[in-house]
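Of the protein chains in this complex, all but one are displayed in their positions.
So that you can tell them apart, the chains are marked A, B and C in the order they are listed, and the count of residues begins at 1 in each.
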Amino acid sequence: MTKDTGWSRDDMAKRAARELKDGFYVNLGIGIPTLVANHIPDGVDVTLQSENGMLGMGPFPYPDEVDADLINAGKQTITELRRSSYFNSADSFAMIRGGHIDISILGAMEISQGGDIANWMIPGKMVKGMGGAMDLVAGVKRCVAVMDHTNRAGASKFLPKCTLPLTGRNCIDMVITDLGVFSRGERETRFRVTEWAPGVEMEEGKAKTEADWVWG
Amino acid sequence: MTKDTGWSRDDMAKRAARELKDGFYVNLGIGIPTLVANHIPDGVDVTLQSENGMLGMGPFPYPDEVDADLINAGKQTITELRRSSYFNSADSFAMIRGGHIDISILGAMEISQGGDIANWMIPGKMVKGMGGAMDLVAGVKRCVAVMDHTNRAGASKFLPKCTLPLTGRNCIDMVITDLGVFSRGERETRFRVTEWAPGVEMEEGKAKTEADWVWG
Amino acid sequence: MSSKVFKTAAEALEGLTFDGMVVMAGGFGLCGIPENLIAALRDSGAQNITAISNNAGVDGFGLGLLLETRQIKKMVSSYVGENKEFERQFLAGELDLEFNPQGTLAERIRAGGAGIPGFYTKTGVGTVIAEGKPTMDFDGEEYIMETGLKADVSLVKAWRGDTQGNLQFKKTARNFNPMMATAGKVTVVEVDELVEVGSFDPNYIHTPGIYVQRIIEAKCEKRIEQLTVRERSS
Partner (left out) sequence: MSSKVFKTAAEALEGLTFDGMVVMAGGFGLCGIPENLIAALRDSGAQNITAISNNAGVDGFGLGLLLETRQIKKMVSSYVGENKEFERQFLAGELDLEFNPQGTLAERIRAGGAGIPGFYTKTGVGTVIAEGKPTMDFDGEEYIMETGLKADVSLVKAWRGDTQGNLQFKKTARNFNPMMATAGKVTVVEVDELVEVGSFDPNYIHTPGIYVQRIIEAKCEKRIEQLTVRERSS
């Protein structure tokens, strides 16, 4: 599924990975954010948190290493590292809600120009629950949303106001889509487009975005 | 300092020890309550909590066992037992405040007939602080106060209303003094005298008690 | 001291179960769930249970067992996506469901065990979660109040336990178990390995025995939901 212009899922993950700085403690959501772990830049050493109670998440196990008592927040079997530590769910979310995680990279259904995010429920469909998503967006120092710029019908997912029930209000600092990067320095300011994906022109960006944003 | 009638400090501790049931988790205050540990009845196995972060407090160490990193809430060096566990102060007081300790035996300056206790400050004197006393009386399931029945001037310390600043309100279930035992089943009911110390007569008890209580 | 050790899950639950009871069950997904105690709770026949657990098991396993038999009236959870019978009952209006953000759920359980009836959090502000809850401003920011949670019985899964009820948990199987141990009026624990008192270094006990009223040793199946491996390159 290559596209003529814009970023692939992997490109978006790679771009998101550039937001990771050396020494960061990081929480990655499921979907595209999971791919971020494959693109951590050389010389950047980060520690991954898994909200079910682990700091220092390692790679997937070899078949003979599988341990049912060691899974990540996506319920996948994983491994530990030399630096790892385990803790209970209250301590894990105290870490998240207390502002100790440097960055969260997470998927989104909709983002508003005020930095609201909706990513947990679609009215009328079976609701599975928010899991730790509301805690992450409310607590983590910096939240980066990664999503397709438009839905299947071609409508913008970066909106003046979310239409879906919110996961959090005014909590997103950067939006990475297949078209480019939109970020803001403070949570009171407007998003600015800081980068277009290859082949994407301002015209296309404008046409496909309902949210207000500022060039450069 | 033997007395003709009534209980000595050690007698009071011994009487208080009879309130300990097999399997209880127990917090003992400083002063007379500390002596309770010497009188635990045969066949009764209790676990002592020290609010600075230990369950399963052992006896004082032999001189060659002393460890500066192992003290009780009175800052005395102690030892551990096979059943012991250590935890931090928040977890220790979560245990106390969450109602998990079966009984607290503590000293008092004044007790009111409504079960209020004052044992942490005397206005006009240097105040050292309440330490964990307010947490204990507010959180422990059953609180037993041990004190001399009267002050040096001979005035009752078991009063209609405390004159000193309170440590806690309506939280004492039993009062053991040198004259006898006063207890109540529910915190809405009045104290009843359930026992006189040897040689103490109802007359003396009445004369020396300002609080309302009910005979047996 | 009268012993905390019981032989079977059924014996360990004897006298504790009743219709309308509130039960907490540890675990995240199927990791660290008290498998044997859940099965024994089903066999007890208790009805109209309110179950507080991060997830609802899968069809035919974990809390899924109690959904199959319609013994659960209400779930308090953060995520319930893995269970078709759950979905069916919920959509048919046969099952109540209260969603909590996972961190809010964990903190509410800790609070319940710690004597804290309410606390403020930023999680959920501006969302449906905030509806009907008291709010307070701190330093110009809005927070919502969440309440402490307690249970009639907490079912806990630990790795190792001693006969006094001191517990150690293994890796991410720890999750909700330690807090739930503090929030049950009665806490019943199943362990992979029951050991003598004195086997643990007192510095490394995760749950002190004061929180444990009954304990059994039992074999767990430990089903894996998402087996994910990598291949050795050589």
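We adopt the following convention: contacts are C-beta pairs under 8 Å (C-beta built on N, C-alpha and C of every residue); 3 or more make two chains touch, one makes a residue touch a chain.
Just so it is clear, the model here is predicted, and its values are computed rather than measured.
Asker: Considering the complete complex, identify which of C:I52, C:A111, C:I129 or C:L194 is in touch with the unshown chain.
Answerer: Residue touching the chain left out of view: C:A111.
Asker: Can you say which of B:G53, B:G107, B:G180 or B:G205 touches the chain missing from this structure?
Answerer: B:G53
Asker: For chain B, which residues lie in contact with the unshown chain of the complex?
Answerer: Where chain B meets the chain not shown: residues 50-54, 59-63, 66-72, 74-78, 80, 86-90, 92-94, 96-97, 116, 126-135, 138-139, 165-170.
Asker: In the complete complex, which positions of chain A touch the hidden chain?
Answerer: Those residues of chain A that touch the unshown chain are 22-23, 25, 45, 47, 49, 55-56, 80, 82-87, 93-95, 97-101, 139.
Asker: In the full complex, which residues of chain C touch the absent chain?
Answerer: So the residues of chain C touching the missing chain come out as 107, 111, 114-122, 136, 138-139, 141, 143, 147, 168-171, 202-204.
We take it that only the chains that are shown with their structure count from here on.
Asker: Which chain pair shares more contacting C-beta pairs: B-C, or A-C?
Answerer: A-C
Asker: Taking each chain's centre as the mean of its CA atoms, how far is chain A from chain B in angstrom?
Answerer: Here chain A and chain B have centroids separated by 55 Å.
Asker: In angstrom, rounded to a whole number, how far apart do the mean CA points of chain B and chain C lie?
Answerer: 36
Asker: Suppose each chain is reduced to the average of its Cα coordinates; what separation in Å results between chain A and chain C?
Answerer: Once rounded, the distance between the two centres reads 28 Å.
Asker: Mind pulling the residue numbers of chain B that touch at least two other chains?
Answerer: none
Asker: Could you tell me which residues belong to chain C and also touch two or more other chains?
Answerer: Those would be 110.
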